[in-house]
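Take a look at the structure set out below.
The other protein chains are all here in position, but one chain of the complex has been omitted.
Moving on, here comes chain A:
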């Protein structure tokens, strides 16, 4: 091997790539665009780990330090803190409430100083929101004056809605903790197995089609290149030289593609902040590819383009008078294609049933490798399937005959282009199945019943009357159609501690109207003045304190309303009426069972209860989209540290819906990429057949006949590819679900993907038609 000769030939090829006339340049540009797009995607994907890691770093850097012993006493540098999590119109909102206890209290990251009492600093996104009419409702919720902006070090993403406020009302009764500084090392919160599985599959599914596309792009303009190489042979180049020249030509396109890809990556990086997936976005500076992965991309892309070119030339003999392809292509073998598929299955199947949702580590390599092998196996199966299927096609109109015969003669190009669709579609179907199962699991796990209530809050009260007023205030909020409200406390068993008891047995005690109590227990009848006892059934897993509840909450039993051990003076007593009925608990809208004593207001006044809380579940008017925000505002007005929780099944569903839409969009984009290569291949083929098309027109062939022929030529491989993708995707999805012990919830998830495929067939055909019409002019017959 002579390096000088190699360099000369590669350089000559590179020159052809940029000086090969209009079509040569077009081919290079197409290759560069295709490879560039793929490279940009690969670089973005390899940046994802760092993006997520940087978010964690930022999160821990701004959190008040809680890594060392609890600070009992206030000092000149201490501060009280409370972190508020909320949402506004579906967007996550977080705030850090601070109360410095001395002049030297630490300054939160991203700020110049602790704001003065009643003031707050906001993130740029929150500042914009508060300054706009859309933020008017939120303004009511944050009763602090905006005095500045939180800088990048205090935020985890440029779109984050975040505030840091000085809250003088913070005390050791309502705080999260006392801090001395910010920043602590958060132990990495492990992802559950299901999420890990999803991430692994998503990576594989998104990246494989890109690699397939890079392989296809390297073959663009193959026939023209072959003619150019034949001309080189005529002037004395040997076979090895022509292959090196061809490699140089591809290499030039691939290297240009790397430059384009790097440019696209740098440009798209700037928009990282504007893209938000699942409330997550990133600062451009955090979008940095993993060094090893980036180097791998930079090395693999040019090498693979050269390898693909040399492979493409394998079945071609470049002779001085033209290019000779093997007239009868070798029959495609099935065994090695099935072997790859079987190898993938062999890696995946043993894991069936072996992953629990709560697991935090899975065998990423085995599952990733298994998925890759299955998808590659499916891709490899396609050329065989297309060849085997078109071989059996007979009859039909002229357009069908022309298309089928073309495919019978050479189905490789079409199959290669479509193989990307198989990977993208099969992967998307498997992912959709996983997401659907996940959606089901998570909704089932919450157990929330949003038909009965949509928000839940729990607010401390000074006394029973105050708690009752809170319930009434929330019930009166605009957009609230009803509340399930109880004043909650505890009752204590009467009498002294018994031998062996460390504390007095207690039972939960709720006071509310009949309508509210019916949400917690199955009541045969209820009138104001009634009392009910709800005892945990034997074997109840959600009541570890069942024996103590049974001992305390008995009809006719005397109880105290406060803990005698901690009460000075007279302890209020109450006898549970002997007429109190023992009833069965009913899951409340949050999905929990409430055991203990349920009383209506006339049975006992709430006034003597100990540390009463208003437990409120709110029903909203669905026609008022801002009703949740108004309730949150009202709750925070009552208690600035209140947390209002949205019952989550609908919220989860919409999140999953957006993720599923995301998958469909992602797979559609990937399929568009594939369609682009299919279009290029079709256009090239049409251009190469210019003279033939003109002669067909000469003897009166209708445009529709040739148009339909192009349609069939595109449709047959794509339809076969989609059929394979559906079968493969459903199979892969089923195996992946079986791994986590899930079942398939909807076998029809493939329909949208198939719809996209059908649209692509139409698009490729329609976009080919203008060129086809142009080539059908008689100019093609001219030889002079």
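Operating definition for what follows: contacts are C-beta pairs under 8 Å (C-beta built on N, C-alpha and C of every residue); 3 or more make two chains touch, one makes a residue touch a chain; residues count from 1.
Everything that follows uses one rule, which is that contacts and distances are computed from a predicted model.
According to UniProt, the chain absent from the figure is "ABC transporter ATP-binding protein", selected among "Peptide/nickel transport system permease protein", "Thioredoxin", "Glutamyl-tRNA(Gln) amidotransferase subunit A" or "ABC transporter ATP-binding protein". Residue A:401 is the one among A:60, A:94, A:149 or A:401 that touches the chain missing from this view. Among A:117, A:692, A:751 or A:766, only A:692 touches the chain left out of the display. As for the chain not pictured, it touches chain A at residues 327, 395, 397-398, 401-402, 405-406, 408-409, 691-692, 695-702, 705, 778-779, 781-784.
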